[in-house]
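Below is one structure, written out as structure tokens, with a few remarks after it.
One chain of protein is taken out of this complex; the other chains stay put.
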Amino acid sequence: MDTAVQLVVLTLAAATPLLLAALGELVTERSGVLNLGVEGMMLTGAVCAFIACVKTGSPWLGVAAGAVAGAGLAAIFGVLVLTLTANQVASGLALSLFGVGLSAFAGLDYVSAVVDGIRPLAIPGLTTLPVVGPLLFGQNPLVYVALVLLVAIQWMLHRTHAGLVVRAVGESPESADAIGYNVLAIRYGCVLFGGACAGVAGAYLSLAYTPMWSENMTAGRGWIALALVVFATWKPWRVLAGAVLFGGVTLAQFQAQAAGVDVEPQLLAMLPYVATIVVLAIISRNPMLILRNAPASLGRPFRPDR
Amino acid sequence: MLRFEARPAPSRLATLLSPLIATLATVVAGVVLFAALGHAPLRALAAFFVQPLATRYGVGEWVLKASPLALIAVGLAAGYRANVWNIGAEGQLTVGAIAAGGLALAFDGTTSPLLLPAMFVAGAAGGMAWAAIPALLRTRFRASEILTSLMLVYIASLWLQLLVHGAWRDPEGFNFPQSKLFGAAALLPVIVPDTRVNAAVLLTLAVVAAAWVFMQRRHAGFEMRVAGLAPAAANYAGIPESQTVWRGMLIGGACAGLAGVGEIAGPIGQLMPSVSPGYGFTAIIVAFVGRLNPLGIVFASLLMSLLYLGGEAAQLTLALPSAVSGLFQGTLLFFLLAADVFIHYRLVRVRAVPAGAA
Partner (left out) sequence: MKRAAAGADPAAPRLVLTGITKHYPAVVANDGIDLSVAPGEIHAVLGENGAGKSTLMKIIYGMVRPDAGRIAVDGVPVTIAGPAAARALGIGMVFQHFSLFETLTVADNIALALRAGVSRRALGRRIRDVSRQYGLPLDPARYVHTMTVGERQRVEIVRCLLQDPRLLIMDEPTSVLAPPAVAQLFATLRTLAAEGVSILYISHKLDEIRALCERATVLRAGRVTGECDPRRETVASLARMMIGRDLPHPRHAAATPGATVLAVDRLTLAAQDPFGVALDSVSLAVRAGEIVGIAGISGNGQRELVAAITGERTVPRADAVRIDTTPVGRLDADARRALGMAYVPEERIGRAAIPVMSLAENALLTAHRQGLVARGFIRRPAMRAFAQRVIAAFGVRAAGPDAVAESLSGGNLQKFIVGREMQQAPRVFVAAHPTWGVDVGAAAQIRQALVDLRDRGVAVLVTSDELDELFEISDCIAVMAGGRLSPPMPARETSAEAVGLLMAGPRTDAREAA
């Protein structure tokens, strides 16, 4: 029983960075913008959060710094693809490559630094309850943040006027423009939100999941988050399912090693990447499923003629 | 007030000027960064861009590092021109190195002159095989080649680590995770004395020339350009998308695989946990800065190679982290994408139309 509870907690912990980053990208893509720079924004968020935490001693200021850093990188991307209508694929790649370089550069003096980080909740009398204690009251605070964000985005997209506007812009920026919406402003908002989420996802890695900074510490999670959005067919709830699935796969490698299973560690480490490929192939093979759910203007530049 | 206005046709001048503007802007950004870090900007610039080329050996290193970048970028550009977004060249390079390295280790001790050519064939085949996976997934299942090819980079890297930690580890190598040093028959000859410049540079030049002929003079290259510029026109003309994807991926994979062989049969001389300092990713930038054009790519590869060397030199003389290279490379690509706006738009001064009275 206890190991099962432990597994759920660990899976959620591994799923959280994917959930945060994928939710942000989902909102960005729902507005019709494809930002392939998630990995770069996550890394930059991770390093800035870590540095801020070292400097101020406050992990929460660190998280804020991560969000601002992610949004800052997203703003550069926004200028390129929204204001200057540059190719979204190329600009996203550029953002990822830039983020890798920037984070490595900025974090060089902090590779061996230690921080206290953000610890899982420990509420006297509640966390120690059997089963429900660790599940409801014993997670890392950022795990709750991610789950609240999930509910909020689901509600925002499908129950509010603002969400309706975002979906409309993602389907047809021309039509949204024609009925008087400022498409660029709305898309900037969604891109910045996506960047902030990726930044927080990075902050979670460097402050909560493994409180330290190392070069390229995201290890492709930004790219997996992109795949998750496709897997989820742009629906927030399914992002959670995907993130948990991948959290489980990530966990499996550590669990197998701990259990003394005689498999090369490198083979186990391949699992999340192989799983991403397999899942992507399975979900993409049904073109109707993708066409029906993908924002129709995804990746297509739009600029009003005035 | 200034605003962008669409040009009637894309500007050729802007197409050529944009990389130069981007390079200048990057240098300016570098000066600002150096100044902010408390270095005399001019001295830092000299350390970055001049000092590495002060010696014959330095120039050799410049060419040596540019060669794989150009080789990979030329292959990627063929795909990018056709909207085939292979970003997994780093993985294809790695698998090319594994294939060729395996051959070199299997025939260790041979003096046959056929070993080296066989290694290149194996490397190209390895890179193509690795690139074939995203191609198959895209054509059969419509899975995005961007994501799958990138995932395969991690898998290839882990595979190489698995080999050098295990089956292919040098038994006399003090437990270091690396293979035996290759025999002489598996190593590329140095073609310029007092440098490390080897015959792989000639291969790169040949491939660059072949790529130009393919894209500009062959009907197949034309078909790929059409597929990239106007997918609907490709469908209208009966150019199958799957054919375009396969061609684009396989060309990219083959070039990356060849580049991998050039590394392990050249400066490295054995298999190590990592056989490339991110050439496969940097080549993406090279391809764009070179305008996806083979000749442009040669210049861009030299520029990017200089940034690598400059980063190393800056580390030695200015105690700047070598990661600054990556930062500059990314910055360059940003500025390029921004400057590219002038290909399709021009800035015009407009007076706001006054309300009522004009």
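Going by the order they are written in, the chains are A and B; count residues from 1 in each one.
The working rule: a contact is a pair of C-beta atoms (placed from the backbone, for glycine too) under 8 Å apart; a residue touches a chain by one contact, two chains touch by 3 or more.
In this text the structure is predicted, and so the values were computed from the model without any measurement.
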| item | value |
| --- | --- |
| Selected from B:9, B:36, B:106 or B:319 as touching the chain missing from the view | B:9 |
| Missing-chain contacts mapped onto chain B | 5-10, 217-220, 222, 225-226, 229-230, 232-233, 235-240, 350, 352-358 |
| Chain A residues touching the omitted chain (full complex) | 161, 164-165, 167-168, 171-172, 174-182, 287-288, 291-292, 296, 304-306 |
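Note that only the chains that are shown with their structure count from here on.
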| item | value |
| --- | --- |
| Distance between the centres, which are taken as Cα means, of chain B and chain A, whole angstrom | 28 |
| Chain A residues within the chain B interface of the complex | 36, 76, 79-80, 84-87, 89-91, 93-94, 97-102, 104-105, 108, 215, 219-220, 223-224, 226-227, 230, 264, 266-267, 269-270, 273-274, 276-277, 280-282, 284-285, 287, 290, 303 |
| Complex interface listing, chain B residues touching chain A | 4, 85, 87, 133, 137, 140-144, 146-148, 150-152, 154-155, 158-159, 161-162, 165-166, 281, 284-285, 288, 321, 323-331, 333-334, 337-338, 340-341, 344-345 |
